[in-house]
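Let me give you the structure first, and then I'll get to my questions.
Partial view: only certain chains, each at its native spot in the assembly.
In this document, chain identifiers A and B correspond to the written order of the chains, with residue numbering beginning at 1 in each.
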Amino acid sequence: MNHPVGPIDASVVPRYSGWSTFARLPRLDEVTNFDLAVLGVPFDGGVTYRPGARFGPAHVRQSSRLLRPYNPVQQIAPFDVMQVVDAGDLAVNPFDTSGALAAITSRALDLTSGGSRLVTIGGDHTIALPLLRAAAERHGPVAVLHFDAHLDTWDTYFDEPYTHGTPFRRAAEEGVIDSTGCVHVGIRGPVYSDRDRYEDQVLGFQIIGAEETEDLGWRGIAERVKARLGDRPVYVSVDIDVLDPAFAPGTGTPEPGGLTSRELLAVLRSLAGVNVVGADIVEVAPAYDHAEITGMAAASVAYELICAMTPRPVSD
Amino acid sequence: MNHPVGPIDASVVPRYSGWSTFARLPRLDEVTNFDLAVLGVPFDGGVTYRPGARFGPAHVRQSSRLLRPYNPVQQIAPFDVMQVVDAGDLAVNPFDTSGALAAITSRALDLTSGGSRLVTIGGDHTIALPLLRAAAERHGPVAVLHFDAHLDTWDTYFDEPYTHGTPFRRAAEEGVIDSTGCVHVGIRGPVYSDRDRYEDQVLGFQIIGAEETEDLGWRGIAERVKARLGDRPVYVSVDIDVLDPAFAPGTGTPEPGGLTSRELLAVLRSLAGVNVVGADIVEVAPAYDHAEITGMAAASVAYELICAMTPRPVSD
């Protein structure tokens, strides 16, 4: 295999210059093969409060211009080891949720047909369901590591089964996830009733509440997460509202009391040995962002997820 | 007693829809009895730097639309146990501070005449004084648990004895608070001289500085707070600037180095067994807020205060 095509060289093209691709990586059409694709899915038809995540992919790309190739904490240069590409946006029908979901699964299957993996930038959390369907088709039911302020295992909302509050319930019902390995991290805030957590538990999920971070620290969270995931194939789904609104104001349903970006990034870095088969980062709503701080946090999350998915050299 | 009237059902009326009452609760005039009232006091005539807290009540109400009824950390559904209402705003004269203070005490006494309790949304911190006067009339001198970046026990400012920097000194002088049980949490930033803290101490207050949070953690703060409060009747006064400006930019005298919202909410949750007889949340200045992050933090503070004031079932 040829050496991967990496990001645009910032000593030739200043970071504020040039096409806006994720991390200034090549587009899908600029390479012949790829190991990991970053896909934008600008769909926010499942939103229940502040809409606008449809502008998320463009915003995260623009906010990713400062990402550099070498991760000194993980001591890895993901774009040297893998061919990573920006697969652009998947255009989906904003008025037809089920059509959109089908298109997402289909595109995800296309992009992973050759063993490649996918990191998706939303869009709202509804898109996790079709992405999990595709992941399950490739890997069997996957464990979900879910970072969010909210459980997203509600049932219906205004009779609609497919919204940004329901993907993991639907996924559990459909059998595309392995509920024995799923865990929510960062959950907080009031809910409708005590049934919310009960039903979540019945579905098989575990919860690490944001308030537990004070005692556990990121190391404690990482330990519990990894114990839960085991060696299952894992899908990581990051709702940017897992961060406190101070760190991520640009989102649809913010909830005070969240994680700091330092904590979140540390937990993500701890996934280096986990078998992460796919990931998403969702719910960035740029109209509520300021100075790209939410976009930059999301871009860093995507970058650490890519690093976590980068094969490590095998020592002999 | 009838079952309390709770918030508007979000499965019928979307959260962005409908009248803006606190947590979408009923108005005072929609129920016949109530246990706890949320009152807005849009007065900012005591401000010394950035004004605008007069818009605080409307902003916190609008920012409270995401609050749901069940608190999973405290495992309580306050609006099921108590009838909580939004008592609207008290209209006070913006040009007559002493008239405004008298009106506030009077209204607070009205709303607590039947044993009900009151959570007030400011407005600036000046309003704590008339609220303490009313609390003392109901309960005798109260211990004050005061979250703030500033002591608010200064004497006069430009010869004015009643400003947002003086309520607790006036309250101590008037004997409406029990200084042996008072504690400031989150104090930080430079002051005028070493006399500031000395005089505060002479008045009987204790101080837990924001910088101590690093060593104490929220648990340590909670322990010291509860040890100080004992079983006294307690009034909780939360200046939103107790939070770091990252978490609460929308306030009049921000001070770097503050608490996180996660820490503040945790300390508030620890008050479940404390005899909280009244509370306020003040100094939200919406013109400086962004994406409602300050308003949402204040709404969550009010919610946790209400939960702390909710009677627990007696186990037999």
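Here is the rule we go by: a contact is a pair of C-beta atoms (placed from the backbone, for glycine too) under 8 Å apart; a residue touches a chain by one contact, two chains touch by 3 or more.
Just so we're clear, the structure is a prediction, and the values are computed from it rather than from any experiment.
How many copies of the chain make up the whole complex, given that 2 are shown?
So the full homo-oligomer, as given in this file, consists of 6 copies.
The definition used in the following text is that only the chains that are shown with their structure count from here on.
Could you report, rounded to a multiple of 5°, the rotation needed to superpose chain A's C-alpha atoms on chain B?
It works out to 120 degrees.
Find the geometric centre of each of chain A and chain B from their Cα atoms only, then give the gap between the two centres in Å, rounded to an integer.
Here the centre of chain B sits 37 Å away from the centre of chain A.
Of all residues in chain B, which touch chain A in the complex?
10-11, 14-16, 65-73, 75, 77, 217-219, 244, 246-247, 260-263, 265-266, 269, 290-293, 296-297, 300, 303
Report the residues of chain A in contact with chain B in the complex, numbered from low to high.
48-50, 157-158, 188-194, 196-197, 209-211, 213-215, 244-247, 249-250, 253-258, 260, 288-290
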